[in-house]
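For this depiction, one protein chain was excluded, whereas all remaining protein chains were kept in their positions.
And then subunit A:
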Amino acid sequence: MGNTSSMLTQYDIEEVQQHCNNAFSQQEIVSLYERFCQLDQNGGGFVSGEEFLSVPEFAVNPLSQRLLTMLDGLNFKEFVAFLSAFSPRATVQQKIEYGNGKVTFNDMLDVLHDLTGQFISEHQREQVLTKVLEEAGYTKESLLVMSDFVKILGSSGLKMEVEVPVD
């Protein structure tokens, strides 16, 4: 652990904890801070997109570009808030809320594009998406909100949990 934890006071830790709705324990926040400092190589107090991409495991993920729009330039408090959706303590509601507001057909198409790359044509993507939407009772014009997501994804199988290593 060393000296990084001394830069975080108890007050700081509690503030961060509150900000993320107690999704992480205090020890986990200290570990996350160490990690944050490790990623923030130039010491600017925030992690840039480039610094995130220097983690190869992150860079090979198909959703990395999309996540970067949300992650770029986050300070530590916001960083923890972002990761709080992945805490085992976050409720299912909180996890889905993460997928913010209303989702349009084009949003879903974009995500599908991320996941499939150049291996399906745009036309096929549209086709597939329209078909499954209709089967589920929606149309191309529907705007999906949180309650829709809860219905579609169901409470089972929404496995979005990440373990924070604590020394």
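Here, a contact is a pair of C-beta atoms (placed from the backbone, for glycine too) under 8 Å apart; a residue touches a chain by one contact, two chains touch by 3 or more; residues count from 1.
Note that contacts and distances are computed from a predicted model.
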From "Histidine-containing phosphotransfer protein", "Phospholipid/glycerol acyltransferase domain-containing protein", "GPI transamidase component PIG-T-like" or "Protein YIPF", the hidden chain's UniProt protein name: "Phospholipid/glycerol acyltransferase domain-containing protein"
Residue in contact with the excluded chain [from A:Gln18, A:Asn75 or A:Gln127]: A:Gln127
Where the unshown chain meets subunit A, residue by residue: 2, 32, 35, 38-39, 41, 52-53, 55-64, 67, 71, 83, 85-86, 95, 108, 111-112, 115-120, 124, 127-129, 131-133, 135-136, 138, 149, 152-154, 157-165
